[in-house]
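Every protein chain except one is present and positioned as in the full complex.
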Amino acid sequence: MKIGRETIPKTAISTSDADAIVVRGKDLCRELIGQTSFSDYFLLLLTGQPANETRRRVLDATLVAIAEHGLVPSVQASRMTYAAAPEALQGAVAAGILGCGSVILGASQNAGVLFDDIARQVDEGKSVKQAAFDAVTVMRHERKPIPGYGHPLHKARDPRVEALFRVAREAGADLRFVEIADAVEAVIPEIIGKDLKLNVSAAIPAVLLGAGFPLNALRGIPILARTASLIAHMLEESEQPCGFALSYQATQHLEYTGDFPPGYKR
Amino acid sequence: MKIGRETIPKTAISTSDADAIVVRGKDLCRELIGQTSFSDYFLLLLTGQPANETRRRVLDATLVAIAEHGLVPSVQASRMTYAAAPEALQGAVAAGILGCGSVILGASQNAGVLFDDIARQVDEGKSVKQAAFDAVTVMRHERKPIPGYGHPLHKARDPRVEALFRVAREAGADLRFVEIADAVEAVIPEIIGKDLKLNVSAAIPAVLLGAGFPLNALRGIPILARTASLIAHMLEESEQPCGFALSYQATQHLEYTGDFPPGYKR
Amino acid sequence: MKIGRETIPKTAISTSDADAIVVRGKDLCRELIGQTSFSDYFLLLLTGQPANETRRRVLDATLVAIAEHGLVPSVQASRMTYAAAPEALQGAVAAGILGCGSVILGASQNAGVLFDDIARQVDEGKSVKQAAFDAVTVMRHERKPIPGYGHPLHKARDPRVEALFRVAREAGADLRFVEIADAVEAVIPEIIGKDLKLNVSAAIPAVLLGAGFPLNALRGIPILARTASLIAHMLEESEQPCGFALSYQATQHLEYTGDFPPGYKR
Partner (left out) sequence: MKIGRETIPKTAISTSDADAIVVRGKDLCRELIGQTSFSDYFLLLLTGQPANETRRRVLDATLVAIAEHGLVPSVQASRMTYAAAPEALQGAVAAGILGCGSVILGASQNAGVLFDDIARQVDEGKSVKQAAFDAVTVMRHERKPIPGYGHPLHKARDPRVEALFRVAREAGADLRFVEIADAVEAVIPEIIGKDLKLNVSAAIPAVLLGAGFPLNALRGIPILARTASLIAHMLEESEQPCGFALSYQATQHLEYTGDFPPGYKR
């Protein structure tokens, strides 16, 4: 069935024949394997351009920052899935990745879109402060949450924020989006009425956009980072299982709010 | 519901409070962000031990080797899924990861188990050649495929194999499992009757086991590597879609082998 | 970690002890198994209310209408996944379900929201025609596609539409949303400039909302229906594989638009 206009698939990422595999114009076996770190290769795959020092350092910092935060919901979902289906590691990792959504780990992308929008308003002549104020006001009117601000555990600024900003400075990244992220934090109390501090999901686009990382790939950062951590959790689960213990604990204080059939002993 | 014996979940990977996140005994913000590459962090997450130069180089080489090979089936599945559900990048990546199974990308783990088994027979006194011969003979009797040998496209040795072996030598890894992998290749024609050459899925455990990578985490290598590549494909799909073009082409020569209702015009 | 306000999980769907399983207030083994069809049970699970004849007939008709349409993209993704990972049927079905997204099968839910919105405008005094005109005009201004109108294959009205409307009439469902769906079709040419006919994704909410099916569960209809069909495709795939043949065909006319390394023979 023909859906959409295109009928000929096209890709610029890779081609191959029996003798060679070409990735982004390079010979995989002669020019990449053994000569490129995984982080650099990810940048090459994404952008078609070789990594530079600034971009690599900032990317590594963000992947390290977001990969692991203990038995968060998506890790629990993944460990429960692995306990139930140990024949399919890929399925357990997939279940964990499916929890990288708009509420929990997808905020990086949305915060990036917000910062990009503010940057464009600044390019058109507004001050950073004014542009931030206007953008947050619009979101408030549309009753949208401000993505990347506030954290259930870290009520002061999430400690990962400062660590990422430090790396961006030391690596020589453009700090323009860091400034924007700070400006958004500063205007939130007046507009929202709550003091929501920058969290890691806003810090990630703030540093990555300044290092030239593509806006539309931001959501890939938590997905790639979490995959590494999920694999570590699955290795631990295979050696010291806790998936079923988690589900047992989860329902220890469960309330059933429905009806009972006649004669059911509670 | 209590399933299994454990009721208290345990983990050694991470803990946190409002001020700090601890990962594998390190303070994430003070000791890891900005000081550790993503590959090193993956090794730390997996093993609890800091990476060393040999292990990092071999790991990076395997991740680079397996991440991308064009529009293979799992990438096609992922791009079709993204075209149908662009609101959920995580779902499209998950669909691609679900294709890292026993037939296509899971062979790394199975080949690792085979090599580990041969290594133990060698420890008990057999020659490498004899142990390889015996192990392949058993698999032949059980009608199991030899995981990591033979490739649909690369009929001579998959060019990634030599590249990975070269990195292992240069990085100073233990070459014992490389020797075993070669020995298996050498005995296959006599036992199987076909000349199946080492492919990348066997080369990966051959070099990683010699660098001290945990056997039970081998299946994580293609999963992590492919996640990076899938994110790049999804970025391309968002800019230059081909998911529906792939599905259109796929059915251009479809044969319907069922019945038709009376009066249906073919 | 505490996310959100609730700390005590609550559910009204099911509870159990060693002797009995209670579902929606009924004893599963005494009152449901053997006495309830799967469709009726689905309605009970969803709504907490026993099915009635109208709702069951309309529900069955929609599930039958949307379950199967040949080797559509999500079925292809699922068959490719199963071919690569035959150890995990659940993973292949999951991959297929992940393609029930906003573009392809999720339109039912969105069309339902549109019809519900029009119905509320009618309740406030507008004519159906005027409310449909106003709602489509708003979507046009927001550059949103009209969900459930137009089909890549069925350029005249999708034949499933009339079949579903007939069932709704015969089953005695409220036809109010059918009228609204017709009204939207009628105003589209004037506003959009193209003659987009009702497709099955708009017909499903048109008949289900009139039978009292919950608006927020509409997206579950294609998911449940497709799961049945995906299981049939996986059974066929296990007996007569075509997953890899589909991926082979899909790339027969692939265009590689990237660079080549020096010396690469094309």
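A, B and C label the chains in the order they appear, each numbered from 1.
Following the convention adopted for this analysis, contacts are C-beta pairs under 8 Å (C-beta built on N, C-alpha and C of every residue); 3 or more make two chains touch, one makes a residue touch a chain.
Bear in mind that the values here come from a model prediction, so they are computed numbers and not experimental data.
From the set C:A67, C:V113 or C:M139, the residue in touch with the chain omitted from the display is C:A67, counting the whole complex. On the side of chain A, touch with the chain left out of the figure occurs at residues 70-74, 76-78, 80-81, 83-88, 91-92, 94-95, 98-106, 243-244, 246-247, 249-254. Contacts to the hidden chain, counted on chain C, fall at residues 1-4, 6-21, 23, 28-30, 32-34, 36-39, 41-42, 45-46, 57, 59-61, 63-65, 67-71, 83, 88-91, 93-95, 97-101, 106, 153-156, 159-160, 162-164, 166-167, 170, 214, 216-217, 219-220, 223-225, 227-229, 231-236, 238-242, 244-249, 251.
Listed by residue number, the positions of chain B touching the unshown chain are 1-4, 8-15, 17, 20, 22, 24-27, 30-31, 48, 69-70, 72-73, 85, 87-88, 90-91, 94, 104, 152-153, 250-251, 253-261, 264-265.
Criterion: only the chains that are shown with their structure count from here on.
Taking the mean of C-alpha positions as each chain's centre, the chain lying farthest from the centre of chain C is B. Relative orientation of chain A with respect to chain B corresponds to a rotation of 180°, obtained by superposing CA atoms and rounded to a multiple of 5. Chain A and chain B have Cα centroids lying 23 Å from one another. The distance from the centre of chain B to the centre of chain C, with each centre set as the mean of the Cα atoms, comes to 34 Å.
Of all residues in chain B, those that touch two or more other chains are 70-71, 83, 88, 91, 94-95, 98-101, 106, 244, 246-247, 249, 251.
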